[in-house]
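What you see is the complex with one protein chain gone and the rest in place.
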Amino acid sequence: MKITAAEIFQSVEDIRAKSPLVHNITNYVVMNNTANALLAVGASPVMIHAEEEVEDMAAIASALVINIGTMSAPWVRAMFKAFGRAVSAGVPVVIDPVGAGATPYRTQTVRELVGAGRPTIIRGNASEILALAGDRRTTRGVDSTAASDEALSAAQYLSEKHQCAVSISGAVDYTVEGRRVVKTANGHPMMTRVTGLGCTATALCGAFAAVDKDGLAAAAKAMAVMGIAGEMAAEKAAGPGSLQMHFLDALYGLSREDVAGRLKIEVA
Amino acid sequence: MKITAAEIFQSVEDIRAKSPLVHNITNYVVMNNTANALLAVGASPVMIHAEEEVEDMAAIASALVINIGTMSAPWVRAMFKAFGRAVSAGVPVVIDPVGAGATPYRTQTVRELVGAGRPTIIRGNASEILALAGDRRTTRGVDSTAASDEALSAAQYLSEKHQCAVSISGAVDYTVEGRRVVKTANGHPMMTRVTGLGCTATALCGAFAAVDKDGLAAAAKAMAVMGIAGEMAAEKAAGPGSLQMHFLDALYGLSREDVAGRLKIEVA
Partner (left out) sequence: MKITAAEIFQSVEDIRAKSPLVHNITNYVVMNNTANALLAVGASPVMIHAEEEVEDMAAIASALVINIGTMSAPWVRAMFKAFGRAVSAGVPVVIDPVGAGATPYRTQTVRELVGAGRPTIIRGNASEILALAGDRRTTRGVDSTAASDEALSAAQYLSEKHQCAVSISGAVDYTVEGRRVVKTANGHPMMTRVTGLGCTATALCGAFAAVDKDGLAAAAKAMAVMGIAGEMAAEKAAGPGSLQMHFLDALYGLSREDVAGRLKIEVA
């Protein structure tokens, strides 16, 4: 297996051409910037969470993204409903276990959610992936307290258990499915000072999953594009405020050369 | 009837001088940037949705803006309450049927809402206006799949039925009331890659309706100012991230000359 710059850029072009409808049930903090990131990359985001309509929307979407960030009981019910319907309609589903491990309610809920259907991709930081897999180290909030490679076996365990791709983001991202492992190493440390860039990566996984049936490849491509746009933005940024702005501009203008010249990927 | 650049800028100056209180019951995705757009144009935004207080707030506001984007049952109840109270208090009401046509729940709810009182302005994209008027073409999400002129007769039908102004935004915007039609043609295609600029247009309709009792004129002025600030921003922008930033700066600094030099309006 190999994921080339050309293949990654082909997916970007597919997203731009098809403008896939990405249905997000996500947290309040990041709704605006994940919608903007999806628009910038070429997708068509929709944010809908009412129990009365999530199934109808999930069924006609090209991908469903579920992010538990600011969850509460009514939202959780909607997540289960949308997930079930998406799976039965053949729509790829990406789940972000934001803050798993931070509270028992959160950890328990997302474990049940992930087990309730068959996700295509699970994406989180190391702490979240560890918590989801049952590791007892506690998550401190929503920022990771572990390095991404520490969660590698947890990710492999989750991948086997749920038959899906699992991506751990960090300075180096690991995306695994079964025995396959893809390392991507683009990005910039300042990205951790912008809220919701992890959630943005999850949303991009949805856009790539809409145009690439291989969950592992879709997730790895999203992580690569995320990192490349992030490092392009960081080069122009005077701080996290301008990084967020340049990031959206970079995603929007991303060229074949940007991907080819910057890509750091390793497939094991 | 005629709407001149001088009249449009007079309304901008009225907003700046009076700082009208615009009460928004709107969606999570756009709350931050619509509040910022209202502040930038000179208005005073307030976002309040609890059933316990929406009536008190709507009654003392200078305009009420209802946007169904991320609606759920409790929010819908608050929308009906606020709408009723605003109408009885003589406060102009602007309704944005975000995503009408995308799900039955959404379409049904907004039809009932619009019929429950007398709005001053309805503003949506072509797909939404068509869906609200009963056209069976489906909306795909929240982005329009039809051109604005395709929805012209639907807008005229809604205008007659609800005795209000109806504005269809697009590359060319059509604002109608009864037989009067105003075309505005400012703006830039990159604006469709920034989330919530349609919702921002709706919020600006609220600010203009607060200082102009003619709903058609208020809506057309808002659409013109929206488009002018958008094209000024697009000229400086490297992508949708910087467009959003420059848009707020342009609204804030908008001059008589900007309006006079750029305005593309046609009254039929």
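Think of it as A and B in the order they're written, each chain with its own count starting at 1.
Throughout what follows, contacts are C-beta pairs under 8 Å (C-beta built on N, C-alpha and C of every residue); 3 or more make two chains touch, one makes a residue touch a chain.
Bear in mind the structure is a predicted one, so any value in this text is a computation, not a measurement.
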item: Touch list for chain B against the chain that is not drawn; value: 19, 21, 23, 28, 31-32, 35-36, 39-40, 44-53, 56-57, 60-61, 74, 244-253
item: Contact footprint on chain A, counting only the chain that is left out; value: 27-30, 32-33, 69-73, 99, 102-106, 140-143, 192-196, 237-242, 244-245
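Here, only the chains that are shown with their structure count from here on.
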item: Averaged-CA centre spacing for the pair chain B and chain A, given as whole angstrom; value: 32
